[in-house]
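Note that one protein chain of the assembly has been removed; the remaining protein chains are unaltered in position.
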Amino acid sequence: MSGNILEVAGLTAGYGQIEVLHGLDFTVANGEIVVILGANGAGKTTTMRAISGMIGRTGSVRFDGNDISTARPDAVLRAGISQVPQGRGTFTDLSVEDNLRAGAYTVKGSTVGDLDRWFEVFPRLLERRDQRAGSLSGGEQQMLAIARAMMNRPKMLLCDEPSLGLAPIITQNLFKILGELRDEMGMALLVVEQNAGLSLKLADRAYVLETGHIVATGTGDELLADDTIKQAYLGGVG
Amino acid sequence: MSLPKRTPQYSALHWVGRIAIFALPLAYVYFRVLGKTGIVGDGWSNSGLGLLADAFIIAIAVMGVNLITGFTGQLSIGHAAFFALGAYVGLSMTDGRVSTPFFGPDNVWSPGWTIPVAAVLCFLVGCAVGLPALRLKGIYLALTTLVFVEAVRSVLKYQKFADVTGGSTGIKGDKYSPPPWTEALGLEGRGDLNEWMIYLSLGLLLVIMFLVSGLLRSRVGRSMIATRDNELAAEVMGVNLSVVKTVVFGLSGAITGIGGALFGLKLGLVDGDVPLFGLFGAITFLVAMVVGGAAQVWGPLVGAVFYVFVNERARSVGEAPGDFSRDFQVALAISVAVIVILVARYVTRNLDRIKANVSNEALRAAAIVVSAAIGIYVLQDVLLGISGGGKLDGLGGVIFGLMLIAFARFAPFGAVGTFRLGRNRLVQVVPKPPAGATVVPQPARAADGSDTVDLESATDTAGVDAPD
Partner (left out) sequence: MSLFIQRMFDGLAEGSIYALLALALVVIFRSTGQLNFAQGEIGTLCAFFASTLTLSGLPVWLSILIAMAIGFLIAAFVERVVVRPIEDRNPGAVIVALIGVFLAVNQLSAMFWGVDARALPSLFPTGANDFFRIGGAAIRYERVGIIGVLIVVLLLLYLLFNKTKIGLAMRAVANNQESSNLVGIRVGNILILGWGLAGAIGALSAVMLAPSAALSGTLMLGPFLLASVAAVLGGLDSPVGAVVGGILIGLLKAILIGYVSFLSDMLFPVMLVVLLGVLIFRPSGLFGTEKVVRV
């Protein structure tokens, strides 16, 4: 399938008087994983919030043929974008199963089938289905956050720093799952990350974000091989 | 271009302003309210004098509340308990129910001495209350103080303590007649009770205001404000939270207790059901503090005067305004005129900046205050029409409730605080450049609108235009 599912042009956003994003242009094609790499303060979470409609923004955001430049969060959700927020954002007082049900809040009709399916993909969540979500480990909560986002039957997933606070081996597993989502379901993913090594391997294409500007773009392999990227984000050349 | 060598000097006009802030109200009270020398009429009626004395007394009580809630950030809805304690101490002692070996024949204390005793007692109780309060924050503290108020009330009404407190019927004693030495001031004994109370309460109020502003400038004062703004940071910087909170609770209790003692002495009776001794007292003090200005030295006085007179006006809707009411309306009209002039001046100078920054809190707050004043004036006749004449119980309360909401939303620093914020924006303070230097206009001292009140403006009592 060709064609872009997400097209962002001139995205400008900020908080109050402070402008954080200065006119970003990027795209995500169908069935593609795009990584936006950036250090702290580069504007990664702001980008996620801007696309989701949680903060005011100017510029053009087109998704799946629809213009969502001024849509509110629930409209963005209904258009087919789900967000996995930074820090997981699980409902810590709710059970695992309730978390998943909450994810399907805007879905009409029965969601039992979705529940079964995602419990199959994440057997650890099935084991813990009645447990309080706050008692899960970091990696398990990340799985839960992804599953919750998927309960909405989205066409694209936004992931905000999924590897944050997770051990490398868990991150590897996590990225493997994200890859499977793309391969087996044709999901498009937009992932913002600080962790360049693993995420660039996962990415089909990537952008580099620095203080609100996109300063580089290429395929995952191209950027991995690039010396300046290596220096800045991978700790040295070679 | 070289910087001006001297730090900004206040002009002579500034000092005139500072003195005027004190002298004018005092002159007003002396000449107009008390009618001395007959220059501005014969003075207010006796009931009007009583109201003004009430206002001063409530102002003293609110000074205490302001100390712990406004300046130190510990929300106490319970200070009405100290008010009650102070009143009971005053009357219990003057009624001869407390036996001590010293002072007073037959254990009947002279009223004047009960005031310091009330202060000391309330200080001790306040410190005792402050100790458990150390562990309580926010809503938990507020609720506990509320229970404290009712607990104190129950104790005061307890029949087994009737010897000292008069139990459920309370104490009916004598009002505080002017002592003999006041003949020199022109007071003629019992008939001039209210006038005497005005002298006494206003005098004490001014002393307390002076002491409090001194306290705020001191180390303790700065610790208080640091505690309010960020307890953790304050502690890290060396503020001994336990000592500060406990001592300030004690001091604030003592001050409110003085107010209570005066209240009892003026009223001549106390019993457990006096509204100001319970929840409604706590709310009254809160209204006066919020409307007048939390964390402002002048706030309680402004708030208390406002409360007493609006309440009175609300209760006598449709009756002809007495002297005091008329004066109040005149004062309101003058304030409106001053605000309008200042605002017009500000607007004409800053048209562009205003267009870019429409949400100007000072302007909005001024608009609120003005609208409230106009509204009260207009509404009373409307309501009179609806109710078919007669008194409207509860109107005052509704107005005050709505004002609390409006002030919480638009003017959390009350009238005085908002005036300060607005004044800083409305008024340019330009340092006098040394002769010969190029004049670079300085921007107005910007109030950044954050919710911390810095020490200078908290203790500053006047500010007037410098020539620009």
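Just so it is clear, A and B label the chains in written order, and each chain counts residues from 1 on its own.
Here is the rule we use: a residue touches a chain if its C-beta (ideal position, glycine included) is under 8 Å from a C-beta of that chain, and two chains touch if they have at least 3 such contacts.
Since the model is a prediction, treat every value here as computed from it, not as a measurement.
When the omitted chain is restored, the residue from A:Gly10, A:Gly31 or A:Gly89 that touches it is A:Gly89. Only one of B:Leu136, B:Val164 or B:Leu269 touches the chain withheld from this view, namely B:Leu136. Among B:Ala61, B:Leu91 or B:Leu146, only B:Leu146 touches the chain left out of the display. Of the listed residues A:Arg101, A:Arg124, A:Arg182 or A:Lys201, the one in contact with the hidden chain in the full complex is A:Arg101.
Within the whole complex, the absent chain has one touching residue among A:Ala29, A:Met54 or A:Ala232, and that is A:Met54. Seen from chain A, the chain kept out of the figure touches residues 52, 54, 73-74, 77-78, 83, 85, 89-94, 98, 101-103, 105-106, 148, 152. Considering the complete assembly, chain B touches the hidden chain via residues 75, 77, 132, 135-136, 139-140, 142-144, 146-148, 150-151, 153-155, 157-160, 232, 279, 283, 286-287, 290, 392-398, 400-405, 407-409, 412, 451.
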